[in-house]
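The other protein chains are all here in position, but one chain of the complex has been omitted.
Our next item is chain A:
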Amino acid sequence: MRRWWIYLIAVVGLIAVAAPFLWMLLGSFKTDGELLRVPPTWLPEAPTSGNYSELFGKANFPRYFLNSTLVALVVTAGNLTFCSMLGYALAKLNFKGKNPLFILVLGTLMVPGMVTFVPLFVLVTNAGLANSYPGLILPFLVSPFGVFLMRQFFAGLPDDLMDAARVDGTSELGIFGRIMLPLTRPALATLGILTFLGSWNNFLWPLVIAQTEDKYTLPVALALYSTGQNAQHYGLLMAGAVVVVVPVLVIFLAFQRHVTKGIAITGLK
């Protein structure tokens, strides 16, 4: 192979990036004793699925898994709906206040999450939504990032399509829903995947809002496990981390073209 050493560097880099994942996966099949051994072992000496059966038996993980899935799906559906609606209006319709609205939405992209955190907590708690699904979901139903992405995509579509539809007597909302929206499938896929991943991995908000176990999402449960009485139960933690990561990896690998393209388009995480 030509320039084999370039491949060597690339492979060494890949190993450095992937080794911790591999170690986690292998570690989830080890016993706690083996995980603590010095020097550490790579392959499990006596592979056991005990960590997983404990996780799904005693540890309520199916419930957390369902919570994470439910929250992520609703948040994704909300973002796809509302962000594409506003993105279209900002890109393709003329109305008063359009530019100030766009600047306001973009401006909030720069605001750190911490700034909204406290008042959001006060708001949600006072609305009686603490420890509820609406409390977990509502603050994330729309995102400035989603509007930005969708607006950029709609702006790239030709206006002629809309004019042709107007001549044919299609209503304005019909033009949006039946003609323009289907053309943005790649952008919707990007936004959908990024939103799903973001929601699935979201940690801080569910940590403060979910107060009883039945509302925990996977990252919250895993974090509490890793600091609570199970902190020494390393095998269980590894298995828990695998359960948090693997669905994300599967989704990401299946749709990685869209994700990386969408990142490149917008330059945002």
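As a working rule, a residue touches a chain if its C-beta (ideal position, glycine included) is under 8 Å from a C-beta of that chain, and two chains touch if they have at least 3 such contacts; residues count from 1.
Just so it is clear, contacts and distances are computed from a predicted model.
Trainee: Considering only the chain that is not displayed, what protein name does its UniProt record carry among "Anion-transporting ArsA/GET3 family ATPase", "Sugar ABC transporter permease", "3-isopropylmalate dehydratase small subunit" or "Aspartyl/glutamyl-tRNA(Asn/Gln) amidotransferase subunit B"?
Mentor: In UniProt, the chain excluded from the picture bears the name "Sugar ABC transporter permease".
Trainee: Which candidate, A:Thr31, A:Asn60, A:Thr108 or A:Asn131, sits in contact with the chain we can't see?
Mentor: That would be A:Thr108, which touches the missing chain.
Trainee: Under the stated touch rule, tell me which residues of chain A contact the chain that is not displayed.
Mentor: 3, 6-7, 9-10, 13-14, 17-21, 23-24, 27, 35-40, 78, 81-83, 85-86, 88-89, 91-96, 98, 101, 104-106, 108-123, 125-126, 138-142, 144, 147, 152-153, 155-156, 159, 166, 171-173, 176, 187, 197, 200-201, 203-204, 218-219, 222-223, 226, 234, 237-238, 240-242, 244-245, 248-249, 252-253, 256, 259-260, 263-269
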